[in-house]
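Data first, discussion second: the structure below is written as structure tokens.
Only one protein chain is missing from this complex, and each of the others stays in its spot.
Let's look at chain A:
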Amino acid sequence: MSYSKFDLTFKIGQYLDRHLVFPLLEFLAAKETYDQSELLQAKLEILSKTNMIDYVIDIRKMLYPDEDTPEEIKSRRGVVLSQLQELQDAVEPVLRLMQRDDVMKTVETMRDPKTLINYLTTNKEFEFRIDMIDSMYRLAKYRYECGNYVESASYLYFCQLVMSPTEKNYLPVLWGKLASEILVQNWDGALDDLNKLREFIDNGAGGATATNMQALQQRTWLVHWSLFVFFNHAKGRDLIIETFLYRPLYLNAIQTMCPHILRYLATAVIINRSRRNALKDLVKVIQQEAYTYRDPITEFIEHLYVNFDFEAARRKLNQCQAVLSTDFFLIACLEEFVENARLMIFETFCRIHQVISIGMLAENLSMQPEEAECWIVNLIRNARLDAKIDSKLGHVVMGAQPLSPYQQLVERIDSLSVRSEALTSLVERKQKVRTDIRWGGQEF
């Protein structure tokens, strides 16, 4: 449990919605890193500002089995229910409208909120009024607070359709939609919302990001919330690199506000074999931020690509496994991480070495020698490595041939003659054209 010092739940929690923290806490509870009752206490505290009364009662029972639920909570339950009913009544027509598939289809095809509202209000049959949008928004929020994320998401979807981006509630609607989609684990929807939200923030529309400070804050939140999406969606692994590393605004936000996100970025780069070129940029960022944030994962990269200290990298890799297994977001890619990290070590090794003893290699990769040999054989067979195994000595011999100076020279001057020839012919042609004209002039 010594890895709890690398636990980022607390840091990340600061930037998440209370509802989004639950999954993290549940995960921690399952891992038994912390004291169970403490966790329950924390949950209770989070719940205190929501309307998930039933859940509160459950947890209280777990925490204090011999106590009765206080009256206050029971009465609050009633209040919450009645309020919910009230809100629901206010938007009754809309709810009915949403039940009708044909209407929703036409609604969805309309791109412009104005024409949409026009369509809804003019059509008497819908009984739609403008102020219902607000009520709808409130209902969605209430639903969300009660933990009915599915309903909340669908209500917010409607809000999003009818609201124009300049309205003041538009940003909260987007955030709410994203949170709901995440909580119902609808990753495709969440990714869409994420992109919408990002565009909205980056464009600074609707005065949402009036000052740089606000924009920075919004981006920081977005960075944290997006972790849920990126590590669960199929395309997330590419997107996380795109967003965090190659969008200067977000990289900036990470560097100034939350360098701990580098862990996720580093992991994403490591497990994404096709994005090896991102490593260079990542190393730069990690080095730059090394003084504010370091954990086994960033240190692993540093050791491997800055110091070329394989021994230390190996040690860090072991630590990484432990850290990954206690991280809510990363636990899913633990296997992949280890595999790729090994490969990285080995690749670097091969680039430097000519002859490697299998024994040492196995040690560096934390494998059994036989296992390592098998692994290398596989690599060679898949033509990813130009090497031979000297089984007698237990060595791997690299087959790379260095470029001779002669070849270098040839390469360098190869194109020169072609280029010069082309140039001369061009000049000659022009010269000819000019003399031709002169000749012509003389003749006539």
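Rule of thumb we're sticking to: contacts are C-beta pairs under 8 Å (C-beta built on N, C-alpha and C of every residue); 3 or more make two chains touch, one makes a residue touch a chain; residues count from 1.
As a convention for this text, contacts and distances are computed from a predicted model.
Here one chain is missing from view; checked against "RING-box protein 2", "Synaptotagmin-like protein 3", "Alkyl transferase" or "Eukaryotic translation initiation factor 3 subunit C", UniProt names that protein "Eukaryotic translation initiation factor 3 subunit C".
Which of A:I12, A:L40, A:V338 or A:I356 touches the hidden chain is settled by the complete complex: it is A:I356.
For the chain left out of this panel, the touching residue among A:Q14, A:T256, A:N378 or A:S391 is A:T256. For chain A, the residues in touch with the chain missing from this view are 256, 284, 287-288, 291-292, 307-309, 311, 348, 351-357, 360, 393, 395, 398, 400, 402-406, 408-409, 412-413, 416, 419-420, 422-423, 426-427, 429-430, 433-434, 437.
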